[in-house]
Each structure stands twice: as C-alpha cells, then as structure tokens.
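One chain of protein is taken out of this complex; the other chains stay put.
And then chain A:
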Amino acid sequence: MQAEDVPLLPRGVRCHFDTVRKVDVLLGPERVLMLDQIGLAILQRTDGEASIAQISDDLAQTYEAEREVIEPDVIAYLQDLRERGFVHVRSA
C-alpha cells in the first residue's frame, strides 16, 4: 500500500462498540478485532474518501505527532487489516 491509496471498509465490515467488554471492535466475516485508541483513530478516518496521506496528516495534527513517523505506521496497520480482509483499497 502507498500514501496515495484510499482505504475503505467494504460491506460486511463495521466498527461496533462492545457494551459488555467496553471496547471498540471491528467486525468482519468470521473475525473480530479489538481496537486500541490508535486503531480506532485510523479507522474513524477510513471513510473511502481520504487517502493514507490525508489520514496521516490529520492524525499528525490531532495528536501533535511527527507525520514522518505516523505514515509508515498507518500503512503497516492498514496493510495488515487488508491481508485479513477487513480493508479494501481504491488505488489512486
């Protein structure tokens, strides 16, 4: 995956707040993923419009962090989710 790619949550994948465990989860076919704060922050910005670069910009601003550090992390995170079928990509 690259900075210009636009990630999206395909049909059948959705975020859900688990009221019993008090944690955000990502639900997909045969898979449940518990989300930490960073994961949730990335997925909240994964709207099928924003590119990875834009998501990284936004995160860098919000969390006052180094953009150069954030972008590779975002790519790695979404890449992993893509391999597990949670995320699709629209190529730029």
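The rule we apply is simple: a residue touches a chain if its C-beta (ideal position, glycine included) is under 8 Å from a C-beta of that chain, and two chains touch if they have at least 3 such contacts; residues count from 1.
Note that contacts and distances are computed from a predicted model.
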Chain left out of the displayed complex - its UniProt protein name, from "PqqA peptide cyclase", "HesA/MoeB/ThiF family protein", "ABC di/oligopeptide transporter ATPase" or "Acetolactate synthase small subunit": "PqqA peptide cyclase"
Residue numbers in chain A that touch the chain omitted from display: 10-14, 16, 18, 20-21, 25, 27, 29-30, 32, 82-85, 89
